[in-house]
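The next block holds one structure in the form of structure tokens; read it before the comments.
The complex is shown incomplete by one protein chain, all other protein chains being positioned as in the whole.
Chain IDs A and B follow the sequence of writing; residue 1 opens each chain.
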Amino acid sequence: MLRFLTRRALGAIVILFLLVLLTYLAVMSLPVDQAMLNCPKGCSPQQLAIVRHNMGLDKSNFEQVLDYVKGLFVGASHGADGFCNAPCLGYSQSRHQFVIDVIMDNYPATIMLALGGSVCFLVIGVTLGMVSAWKQGSLFDTIASSFSQLGQSTQIFFVAPLAMALFVTNLHWLDKPGYTPFTEDPISSITGMILPWLVLSIIFWSNYTRQVRSLMIEQLSEDHIRAARAKGMSNRYVWWRYALRGAMAPIVTIFGLDLGVVLSGAVITEVSFGIHGLGMLAVKSVTAQDTQLELGVLLFSAAAILVFNIVVDAAYGLLDPRVRIG
Amino acid sequence: MTTPTGATTTEEDPVLVGSTDAAGAKPVELLGRTPGQIAWSRFKRNRTGVVCAVITLAYILAAVLAPVISALYGKSPYEFYGMKDSTLLDDFGLPVAPNGGMSGDFWFGITPQTGQDIFTNIVYGIRTSLGVGLIVVISSTLMGVVIGLAQGYLGGKFDYFVGRFSDMLLALPSQLTAIAFFPIVVNAIVPIDKETPTWVRLVGMWVILALLGWMGMARLIRSITISLREREYIEAAKIAGASPRRIIFKELLPNLATTILVQATLTLPAMITSAAGLSFLGVGFTSPTPDLGRMFSDAAQYYESDLTYLIFPGIALTTFVLAFNLLGDAVRDALDPKTIR
């Protein structure tokens, strides 16, 4: 297990490093003049030159990449904000802060969205899938599967404003969604996230419903289950003891991957509901042409996905004894 | 020839192709039912599939005939009608007529602020979405097939390194990467401080989505190729001295055709929505190009005062994606009935 984890972690680090080089070089190719963006009112040539110098933009591209990579490993010094510890993800020109600080400010909202949302889609999806499998061919099964189809075909940027128009503007059941730290005000923290959670789960849960349904049906036709039934075990017992257990491993895999996806920033959900998380930050950094922030967010969320991929593989090994890792 | 994907082993129990040797000796019905014909007859019996096919066809027609439709209807998606006729919008740019300005002139209403016609914008928007979706699917499928085949057939170091590279791409948060890299691709064609023509944005979306979208297909093709590679008939072809080229094109590809077709059909709606998502986030198409994603980002601002603007594009996109998804399922069922849904 340990060997597996080390190997995968090393692999992930190599991938991330390649990503840094690739992305930084690509971003460097943009002719955005950060100095001109930061030059104050009535910018004179002298002023422009000093702003350029202070931002370190008078260095060559090569030196800038080198500085960035160096920052990742040994940290870097940024006058106003002091020393940025390794791994230093750079300095955000639009926020005048270290990229890592900006990310950490925004990440709690993404975690809140991801955790609540994934609980929603897991619970809803698995429940619907199990009931559908139990009552195969029933009206419930048909409705659940059509609903899943619809959910899979619709878009958050359509459903989100629709849900807000209905529940916030017309029915006044909820306040305008938004993130409040749980520690600050637990109740409004949760009520502010209910709509985003549910809307986010719409596009995910249908997958679980389908998967759980077919996995359960498949499991029930397996030999060991037939044998168990033939031995006279109750349906209910077989269902919970064997079938569900057999269906667990694939579901956990999908769940882990999905969790990685939402934790790396559910961009459209965050933008639609105005939640200031990682995804929103990415969009803002692109529109503000803040290249280092852009890069930092990208790296951070890629790391989140990689970590979850490793966790998922490890969990798969633990849950399904047929799979051996190492 | 047998097709190991199972397309011929069906409940239809047809006579295998090649029975033409006894010309005229057998009844016509039993003659030469190709796998395609069998699939077609199976597809015809799937009512949902047929309905969805009709809807999809209607959308494709609308997209192709968009200029004709808008000419017949008498409105252009680019015109700012609210600016020409001051009675359409009130002082704060909201449609004067109820339901988002729906009227005999503007069937689906008009947009706030500018007073553009929503109906023609949706028709042209479908054209944009479908166009982007198609070129992306075609190119990412091509890439996926070529790379997957090469990986599976060549194996070894090549397989390993390409595999790790595709792992890296899969590790990327796709939406974030797309919004971060879109300006870079666009800039490679036109400097960012110069005006960007629409075709450049199209190319940008195409490149980004295709580059981030080929890995699934490649993995699938690779695994099937590896399993096929060991089959007797490939071995036989090799021993018979067939060139790799012949083996790939004559032996492997025909057996992969079904998988490729099904997979590609299922990717199209996903690509269309990804493209719309990009435009929604402000990268991708911008005004004045008619585009569904752009309409959503615009309409989302007015959801409280002018919900109509949101509803029509929403229904248009959801219906299309739903129809296409169901059509994809139907096609897969018809071609490959063994799959458990």
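Going forward, a contact is a pair of C-beta atoms (placed from the backbone, for glycine too) under 8 Å apart; a residue touches a chain by one contact, two chains touch by 3 or more.
Going forward, contacts and distances are computed from a predicted model.
A chain of this complex does not appear here, and its UniProt-recorded name among "3-oxoacid CoA-transferase subunit B", "Peptide/nickel transport system substrate-binding protein", "Heme exporter protein B" or "Cysteine desulfurase" is "Peptide/nickel transport system substrate-binding protein". Between the chain not shown and the residues B:Val96, B:Ile189, B:Ile226 or B:Ile315, the one that touches is B:Val96.
Note on the undisplayed chain: of the listed residues A:Ser29, A:Asn85, A:Thr142 or A:Asn170, the one touching it is A:Asn170.
When the full complex is taken into account, the listed residue touching the unshown chain is A:Ala288, out of A:Leu115, A:Val131, A:Ala288 or A:Val307. Against the chain not displayed here, chain B makes contact via residues 80, 82-84, 90-100, 113-114, 192-196, 280-282, 286-288, 297-298, 300-308.
Although one chain is not displayed, its contacts with chain A can still be listed: residues 32-33, 36-37, 39-48, 50-51, 53-54, 79-82, 95-97, 105, 160-161, 164-165, 169-170, 176, 271-274, 276, 280, 283-284, 287-289.
The definition used in the following text is that only the chains that are shown with their structure count from here on.
Note: centroid distance chain A to chain B, computed from Cα atoms, is 25 Å.
Within the complex formed with chain A, the chain B residues making contact are 164, 167-168, 171-173, 175-177, 179-181, 183-184, 187-188, 191-193, 269, 273, 276-277, 280-283, 293, 296-297, 299-300, 303-304, 307, 310-311, 313-314, 317-318, 321-322, 325-326, 340-341. On the chain A side of its complex with chain B, the touching residues are 11-12, 15, 18-19, 23, 26-27, 29-32, 149-150, 152-155, 157-158, 160-162, 164-165, 169, 210, 214, 217-218, 261, 264-265, 267-268, 271-272, 279, 282-283, 286-287, 294-295, 297-298, 301-302, 304-306, 309.
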